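Sharing a structure below in structure tokens format, with a few things to ask.
Missing here: one protein chain of the complex. Every other protein chain is in place.
Take a look at subunit A:
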């Protein structure tokens, strides 16, 4: 606060907490907003009471919803309040939670009203929601508002807390009790409202005494007790008499209770009563998974709205929630204690894809370069939309550790232009996903340049398959697209057979020189310089080498490969700077350090001993990966198997260094499809954004502890992941547990990725997620996100298969699914009508299907047919894939092409291509004359039935009749008819999505009903609702689950 005009500094008058900022407003603005005046007027009378929260303050922010539904009672310290003397901030758990858990559904209601408040007549009960949501941040710029908003949202959210804050400011730091007393005087007025507190108390304090359920409102008879804030959708579903808006703001009233005019009190009381109706759980319909085929279309649906209204955040903007693809939690409401989490059997984990590329139509992540990066002084949390401003906005309270920190003056005052600013316009307060440009303090050394070292296998197998030529060609073509914004990118090329070949690429040379190192026992760097060269300076030499590489080894007879030695030397080369090693390997490393044996043994497949083949054969690559990770070197492994590749061992290089593994079984560049697939993926890989020397740290609200992490990284400390490189594909799963009961109503999770972007800037990408806290088991079930749950369970199953055996992993999956059903049954009382059924809240109804899909995925499917390389690569991918890709892989999408809806294949109203509706994956769904497209994330199958309409075949393939259709890996001809164009557009869209999402360019297969039985079997193996080999069909699986649950 060194600025001459401390914007939020010493408030002149307790009643006008926000007035300091007013002077700074441009004079042109109306001096005082009516609201404000009103507020002050109101405030003054109240002033007289010492230690009271300045009543004016709350009034100052009248937002539409509030006046409308002033809920009275809540502000009085309800029972929960006094019980927490230990917490200086006296955050009444009840108050926040109700607010926090605002019903999300009608999107963004929260922000709206708040934003609108400034411009709308203050107290009039405005019908809040609808207008608001459309009124975006723009409104925030209005002069009077900023003041209000900083505090407002907060207040709403943590009424008790805010009140204390004010109490403190008025009479010095007070321990909670005084603050409490301060409230009391008001209480008498609120008498009518008194029923409300129990409701909140219930929420905060766990199981209620039965009496609490008997609130004035119609209490749901058998509904499990739960907290009062009904979820929006549920409420709609119930169609209660309440106007939806009211429903959304159940808690608001509470927040304002002490300050609201009593007129509305009665309304509020009614509302509160209504709200207490059923908890969330009661409102999520419980469904039986029996009897109906799973409604798979839900897999494609957009994620539901967050459970906590964005309006509860500091800035009240909808962007206060991250896009779920960046970060999502298996539970949309955090459990208050470990006991309830254990009871639910649900996993509690975050799924984070911090560096993902925004999808089509999504806004980019804001990049901000503040004078100073504002962080909590104790826990180092970055300031985010979920902090609270307290003490007239001069300080902010960390939402993770609850320490209050100074708000720096530049938040409100632009010292360059000498004008005031609205702090709520700052992206770090409006966006939960932002990227800071980090200053010097965040660097231990100058930012690293992008470094690519290509280690290319040039043994006979590699050359013969055409891998070398294709790779060289692709690198050559991608040189322009590689990250090189500041001309610092460095490149080296090493080729390997039984010796190591380095290339001197000094820009002064007319031709690159090859240097051969044959001593594999003690491989060394042949010369200290010029092997790793600047891409821009030595461009000619690099191009010359690459364009010749395809032919250079054409006549090689070497069948051996010394990959281990090569990686060792390259690691030494990169140790001082760090970078990326790209290993392209066709044959098994067979000489020198790290030599491997062809250990594939078909007799072991399908037996418990199979797991030995899935674990690394030697510690060599793991060890070197750990060294690499430490030196900020990442390794990406591209394997092209004609024979056994030992994916299990070599993928270890990528696993611990933040890299990826790509596997092309039976690659041959003579098949255009193979070559195109590899070239497209490799080119995308080389040109996609890259974060270097990164670390990812996870922080969570006090009481939450991270227990384990899954993904490709090296865990450097209990909450710090070392990622030599971070790329958009990388997904990390963080499992958590509750160490101490959560007292506050909102739990926040912040992940920060400190990295060097490819333009040489040090950046921090911060993603903050806020979840309401619940201590009702029923809510936890209703809050579970089935896709995230499946993803987490699949990733844990990968770990389990490697630690124990595949069968254990499968059993664990089935048991987990059954446990969840049992836990829900126990929670909902069990017995009675539900005895013979499998009941589950509708949000989890796809759990059995997805569990079954996981069991049938190539990574976990039992049986001796799957070679260990294929299995290893499937496991490695499953471990690394982001959520969307896991779901797409587990549950392939099946589309019927012979009955395309009119819009399918054409751009929709939002400009994005419309895909046909997803179909259930059962062979009984296939019609005898159908044509189907199946997309499993990595491959696309076009299935043509024998009786398919010849006209359709003509339109699609350009051939006469079914018999003329060629089967196998191929491409569809681009024909100029509407049907073909639409189908091509669908395929193109799928491929594009997969490429940007996970650097995967799916193969395209044409499958005919009666030709090529192997291919047909492959297609059929994706129909997971059928019985496949020894694994249940969907209905059998449900029967099996029922048996377990009934026990």
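Simple rule for what comes next: a residue touches a chain if its C-beta (ideal position, glycine included) is under 8 Å from a C-beta of that chain, and two chains touch if they have at least 3 such contacts; residues count from 1.
Just so we're on the same page, contacts and distances are computed from a predicted model.
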item	value
Absent chain [UniProt protein name; select from "Ubiquinone biosynthesis protein", "Ras-related protein Rab-30", "2-methoxy-6-polyprenyl-1,4-benzoquinol methylase, mitochondrial" or "Cornichon"]	"Cornichon"
Touch with the omitted chain, as defined above, among A:671, A:716 or A:898	A:716
Candidate in contact with the missing chain, chosen from A:572, A:630 or A:1016	A:630
Hidden partner chain, touching residue among A:431, A:656 or A:810	A:656
Contacting the left-out chain in the complete assembly, out of A:375, A:572, A:599 or A:622	A:622
Residue, one of A:527, A:708, A:923 or A:977, that touches the chain absent here	A:708
Contact set of subunit A toward the excluded chain (per top definition)	622, 625-627, 630, 656, 708-709, 714-718, 720
